[in-house]
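Only one structure is covered here, and it is reproduced in the block below.
A single protein chain has been removed from this complex, and every other one stays in its place.
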Amino acid sequence: MNAMKNPRIIGTTAVILLLGLTPLAFAQENYAMRVITVGMCAAIAVYGLNIILGFTGQLNLAQGGFFGIGAYGVGLLTTDYDWSFWAAFVVSVIGTAVIGYLCGLIALRTKDEYFAIFTMAIGFIIFLVISRWEPVTHAHSGVNNVKFPEGGGLVDFESPVAMFYLVFAILLICVYTTYAIRRSSVGRTLLTIRTSEDLADAIGVRVGFSKQLAFAASAVFGGVGGGLYATVVGFIGPDAASIDKTFEFLMFILVGGMGTVAGPLLGSMIVTFLFELFQDFQAYRFIVLGPIIVALVIFAPRGIVGYLGGFVDKRSRRRRAEAARGADDDLDSTGASTSGGAGDHRARNLADGIESGAGRTGGTPSSEETK
Amino acid sequence: MTLFIQQLFNGLALGGVYCLAAIGLTLVFGVLRIPNLAHGALYMLGAYITYFFLTTVGVPYIAAIGIAAIMLFIVGVGLERLVFHPLRNSPHTHHMIAAVGAMFFFQALAQAIWGADFRRMDTPITGELRILGAEISAQRIVIIVTAVIVLALLALFIKRSIHGQTIEAIEQDRVGASLVGINPSMVSMLTLGLSALLATIAAGLVAPINLLSPTMGDALNLKVFAIIILGGLGSLPGAIVGGFALAIAETMTATYISSAVGEAVAFIVLVAVLAIKPNGLFTKAVQR
Partner (left out) sequence: MTMLEIRDLGKRFGGLDAVKDVSLDVEEGQITAVIGPNGAGKSTLFNLVHGFYRPTAGTISFKGEDITHSSPHRTVAGGIARTFQTTNLFDDSTLLENVLAGRIVRSKSNVFDAVFHTPRHRRESRINEDKAMEALEFCGVAEHRHDLASNVPQEVQKRTAVAMALATEPELLLLDEPAGGIPEEETVDFGNLIRSLPQRGVSVLLVEHKMTMIMDLADTILVLDHGQKLALGAPAEIQTNPDVIRAYLGSTAQEEN
């Protein structure tokens, strides 16, 4: 309806446009292009984490593992088995979906700390398999020369700009999917679970099943991000699946804002930039980043988009709330679309002798007082 | 049979280590209602500090463990003050994320000071004992004996001392405890400090057998979580039984099946327990 006027949508679109135009500035600088593209791969996995952590409120510590499965699926299939990138990519993503779904069978029964501990175990098992199963994964020697995507003669994905736009396009799909989920009854279902599982149960939400699907979806996004990551960097080692990756993702989502549409993207880009600043002491960066994450959780848990969005929401909600309490002929669009039906019901209520509904439409002062 | 006896003692020694590490974790859960995901990192830090005092400074083994344990007690108190206390009213995901942040900080710190390479810690305790035909290294006997003594002291502390009793009181009823004048935040600090201290004793004992590395806490972290989930979050007897059970299962499968399976036992246990009873085996049914 008035989507064009929604500051949240304007902001998100601006961030996306800005990102989409970066090749204009950095097209000649392969290193910069690559850093940004890798950051976008991570952002895709972070969108997965957003579904399970941001929307559903369950801490998934296996996301790095699923990222690793996607990366190794593409890496091993395109090198040792000489598959085309696209075939390997599709199979890897389906593979992560299946593994995610199966893990979800147990995850759906657990909640809160049990869920976190369970997923931590899953993440660790995936890492163990990848770093120890030498004959298949080459363990610490990693996988070299992962294939570029085939362009079918139309596009040459060896060009960093082409690769950038491939990842960018897939990232856009993830952003849009998150947006669509967020405002649909699916998103409402997940948010309900995040707030209170008991209440969700009471209003007929299929809590376990929804959690399982959210977990599987989260895994799929992780697999997509990992698969793209493998082809972007060309070389992968076991650290692609380590819990360090999960932690990076957590940091991205925390900086950007959990449960928001633009947060994972913004957070990934900002923190990727920070990581570049700490490039020289890669191994020790967590001495600084660890305390930063603790400080963020304590002092700014809602993230950049969370705070900005909260501010915008508060203003628009106050405006709408006042409109709703005020004269009924001056309703905003939501009210207008339903006021026809609502009027009838009020008439019926009155006929039934229920004064409570009509008697209060003048606006009770009590709600103002409580603020 | 000799092999079995040998492995049984290995299992008991490992069990002692697991118990000491798991008891701290389960106490923290009982009092603070937080699964401290940084517990393994505290254990790792304890091992390195013991190593530092034993090898670099050159104090006796027992003293090195003692100094490290006291230092880690302070680290644990600091962790509670700086990280968990400010988050006590936040959603449960927040303190878990913060704990992971602390974990990475400790790991990076250890790596910055001692490097990423594996290190070996030599113990002054050498020699072997011959029990029922099996040769058991003296270090393992020391581990078992120390673990039993520390567990006994802990039990005594909780039953007899004021502070111990407060820990128990809060574990059972946080609101009630604060009503009768117990200061919950004091007890929280004490509990986290105690858990770090116990983890350090475990680490100092096992370090001569295993190698040291900044990520040595990761695997232990999962194992102790498997133990306390098996034993019931917050249950002390559960942690002890679970610790020995897991350690013996691990050693035996490693000996008689394969070392890879031995390593996986903890995870199989964890996943199986959660699959059957998503809230742990021995937790009492909570009425809704």
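To keep things simple, chains are lettered A and B as they appear, and every chain counts its residues starting from 1.
In the analysis below, a residue touches a chain if its C-beta (ideal position, glycine included) is under 8 Å from a C-beta of that chain, and two chains touch if they have at least 3 such contacts.
As the structure is a prediction and not an experimental result, all values here were calculated from the model.
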item	value
Full-complex contact with the absent chain, from A:186, A:233 or A:270	A:186
Given A:150, A:201, A:244 or A:276, the one touching the chain that is not displayed	A:201
On chain A, residues whose C-beta touches the chain left out of the figure	176-177, 180-181, 183-189, 191-192, 195-196, 198-199, 201-207, 217, 317, 320-321, 323-325, 334-335, 337-338, 341-342, 345-346, 349, 352-361, 363-364, 366-367, 370-371
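Quick note on the criterion: only the chains that are shown with their structure count from here on.
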item	value
Of all residues in chain A, those that touch chain B in their complex	53, 57-59, 61, 106, 109-114, 116-118, 120-121, 124-125, 128, 132, 198, 243-244, 247, 250, 254, 283-287, 289-294, 297-298, 301
Chain A-facing residues of chain B, complex	29, 34-35, 37, 82-83, 86-87, 90-98, 100-109, 111-112, 116, 218-219, 221-222, 225-226, 229, 233, 260, 263-264, 267, 270-271, 274-275, 278-280, 288
